[in-house]
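Everything below concerns the one structure shown next.
The excerpt is restricted to a subset of chains, each kept in its original location.
The letters A and B name the chains in turn, as written, and every chain counts its residues from 1.
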């Protein structure tokens, strides 16, 4: 079975959460116009743009290292939840939780990135 | 047949338009130096950076949902045309058409994103 197919449940999970955070990113753009807190929406959007593309590539390569389904699913879910919560906390100006969400997303990417490199060494 | 292969005409179309908008992005960087309207080139470049990576991932995942060739080809062509026209309108300071191009690209991404999520639910 090819790893890059919707028949591979790990790839299907990746596809679902990758598309979910992409939809989140798409909705940030028009939001900027409607909110009075324009500066905050823009800041949250930029932070997404710095972190989500890294998740797209690392999640994809991580799937191809054939990881355990449980670990992979947890990575994808934690990242998506952290990024959505990050935006909510950014717009609510709750800084400590916002920083925690940012670091959580970063750590998921870091874990996947290191796993890929170690797998290939 | 594997979906991720140049033998799949839908993937080949995706690869062509994904590479085309990547080349567009590559040419924006040196442009900034040569134009007197530096601020405009930079604005157009940033808008590309916010929208084109989302197309790369959603177009790729969309191909793997095995869509109809006609729909997929239309999505890829409309997105590429909208982004190229967006830059021309941005540099010409024609705001209404520029906004229309931006929204068109966003709607293509939105359509592909929702299609992927619905396919996987």
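Assorted remarks:
The rule we apply is simple: contacts are C-beta pairs under 8 Å (C-beta built on N, C-alpha and C of every residue); 3 or more make two chains touch, one makes a residue touch a chain.
All values reported here derive from a predicted model rather than from experimental measurement.
For this complex of identical protein chains, the structure file gives a whole-complex count of 3 copies, while the figure shows 2.
One rule holds in what follows: only the chains that are shown with their structure count from here on.
Centroids built from CA atoms put chain B at 21 Å from chain A.
Of all residues in chain A, only 2, 4-6, 11-12, 15-16, 18-20, 22-23, 25-26, 29-30, 45, 49, 53, 56 touch chain B in the complex they form. Residues 2-4, 49-51, 53-54, 56-58, 61, 64-65, 106, 109-110, 113-114, 116-117, 119-120 of chain B are the ones that touch chain A when the two sit in their complex.
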